[in-house]
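Only one protein chain is missing from this complex, and each of the others stays in its spot.
Labels run A, B and C following the written order; every chain starts at residue 1.
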Amino acid sequence: MAGFNKIVGSYSEAMAGLEDGMTIIAGGFGLCGIPENLISEIKRKGCRDLTIVSNNCGVDGFGLGILLEDKQIKKMVSSYVGENKLFEQQLLAGELEVELTPQGTLAEKMRAGGAGIPAFYTATGYGTPIGEGKEVREFNGRNYILEEAITGDFAIVKAWKADCYGNLVFRHTAQNFNPMAATAGKITVVEVEEIVELGALDPAHIHTPGIYVDRLILGSFEKRIEQRTVRSA
Amino acid sequence: MAGFNKIVGSYSEAMAGLEDGMTIIAGGFGLCGIPENLISEIKRKGCRDLTIVSNNCGVDGFGLGILLEDKQIKKMVSSYVGENKLFEQQLLAGELEVELTPQGTLAEKMRAGGAGIPAFYTATGYGTPIGEGKEVREFNGRNYILEEAITGDFAIVKAWKADCYGNLVFRHTAQNFNPMAATAGKITVVEVEEIVELGALDPAHIHTPGIYVDRLILGSFEKRIEQRTVRSA
Amino acid sequence: MALTREQLAQRVARELQDGYYVNLGIGIPTLVANYVPKGIEVMLQSENGLLGMGPFPTEDEIDADMINAGKQTVTAAKGASIFSSAESFAMIRGGHVDLTVLGAFEVDVAGNIASWMIPGKLIKGMGGAMDLVAGADNIIVTMTHASKHGESKLLTKCSLPLTGAGCIKKVVTDLAYIEIADNKFWLKERAPGVSVDDIIRLTEGELVVPDVVPEMTF
Partner (left out) sequence: MALTREQLAQRVARELQDGYYVNLGIGIPTLVANYVPKGIEVMLQSENGLLGMGPFPTEDEIDADMINAGKQTVTAAKGASIFSSAESFAMIRGGHVDLTVLGAFEVDVAGNIASWMIPGKLIKGMGGAMDLVAGADNIIVTMTHASKHGESKLLTKCSLPLTGAGCIKKVVTDLAYIEIADNKFWLKERAPGVSVDDIIRLTEGELVVPDVVPEMTF
């Protein structure tokens, strides 16, 4: 009897079932709050023709950027992909497709995917190249475009603390896209810094209820910093 | 210089500007987490022809039910209104209009109103009287109906703790509709059980950021229980 | 003998599986929680914003801020989470709840359900029922097979306004366990001592009856 215990024992088990051609939704913003080790496991598995939905594509040599090295990514759905030389090369060479999506629309598409909302209207992108080919409709005198939800075969998520039921708490701004990603995967895999006793998390302060989580694994993280900015003490 | 201090000194100040014919979005589920004193203030002010958007309409003599006593409500937008004799009478006498809305659609309409989403598609209500007259559209082989967002002239909200910036934390299931209501009012008024020092709330555990809150008042609450169910110890 | 309310709940409870997130409607569905089979764990979702509903509180534990969707005072079980109504229905609408159990006035061979409104009677509202039936893949309806006046509630076409269209696949009545597929009712089990003829007589919609209809045991 497994009950609600979502803990798995290895990264290989965590990503079991991932196949060529699948769509993966990934949490994280820049290098902050990214599922580092789940990404490494995808590289290790070597699956190809992947569609990755993530606000960014990591950097050269870290984060989702490492999946470019063996050309595992067919298509990225992102709002900003400017931190990555290899990305640029593969894009210019026509080896990589990119579907640019405004950041807020991307977040809302993931949320909608998890929440059973197939599509919604937004003013974001109306009158721009992003609105081209999309239905335009007026509400209360303003024009909006129709945007459809996103779901994935897998969602990969990084949280701070979890209990064995998969209830999650995120740390600081490492929350970002992770909660929405968690709702939008057919299989949602989460790696965390700490697994706490059941009952140790305050029910009202759980960011992601365990119902969204299928597999949970304890990891250790490099947490690379992209822009190290400081002031004098 | 007021800065971000949202605290007002009286209930009359809290509801200043409320006028006949306005739309009010109210948090609460049944009698749980309802803005008791803000409702009393609306009764005291005597504004009429109000449209109230709330999952329920209180009970006879408590909660939103007291606004029926002087016939202040023209229209209720709710999912369930079955706990209230006076409601029934006024409805049958044609003195009160009711727009029944599925509970999840109601919650999502409030969220959409606050989030700048003018409309969204949902399968809820398709093929039922709720779907009549609404646009139907197929996505991935399933039929959905179009539902529009709700916003209010005022939103009235009950929270547990707040800081003076209006950052809110809700207690247990008294959260319910309150966070969405808070986002959907042109003027959002919140009453709380406790105002804590600025900095005392963990930023990552704030349910409603103060940006949504216009006025904040400290109240004391009866918290009437609708269905008192117990087990033996 | 027609099933009692408790037996109805017991029969429904046999459909529970280990690790199921379940939403139980008001009335008989609520009783299902008392019959979770040994050796399996389920978590109860309450649509007002609680996943992991515990038992009723003791007198000392009663808290006005902790209620379920039936507005009853409850407790939170270990491992529970609490959230807003929007989040709760995102969970429901998004198909994350494994099983929903609810009552109904009528069900028909197309899987339509009518459960919230009787024209001419005062309308109280649908609450979360329309969201629940639209969101769950797996729904069990519990109800009496026929009205007090002997009128079938398993119909060719619902006569009352619908709660949801084409969404019901399983019905547990006081007389039978029935599945819905291909625009037909499929008789799977009968209540102890209830004859197949009685079930046929009280089922208005097309009913497929196999050669052997096992009797439920309790």
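Just so we're on the same page, a contact is a pair of C-beta atoms (placed from the backbone, for glycine too) under 8 Å apart; a residue touches a chain by one contact, two chains touch by 3 or more.
Please read all numbers here as calculations on a predicted model, not as lab measurements.
Although it is left out of the displayed model, the omitted chain contacts the following shown chains in the full complex: A, B.
Taking the complete complex into account, B:D163 is the one of B:E41, B:E83 or B:D163 that touches the chain left out. From the options A:C47, A:L68, A:A174 or A:V190, the residue with contact to the unseen chain in the full assembly is A:A174. Per the touch definition above, the residue from A:L96, A:M110 or A:I211 contacting the chain not shown is A:M110. For chain B, the residues in touch with the chain missing from this view are 1-4, 111, 113-117, 163-165, 167, 183, 198-199, 203-204, 206, 209-212. On the side of chain A, touch with the chain left out of the figure occurs at residues 29-33, 55, 78-82, 88, 91-92, 98, 100, 102-108, 110-111, 122-130, 160, 171-180, 207, 223-233.
Operating definition for what follows: only the chains that are shown with their structure count from here on.
Touching chain B and chain C together: A.
Farthest from chain B in terms of Cα centroid separation is A.
Centre-to-centre separation between chain B and chain C, using Cα means, comes to 29 Å. Chain centres here are Cα means. That of chain A falls 32 Å from that of chain B. In chain A, the residues touching two or more other chains are 115-117, 203-204. The set of chain C residues that touch two or more partner chains comprises 76, 82-83, 89-90, 92-93, 134-135.
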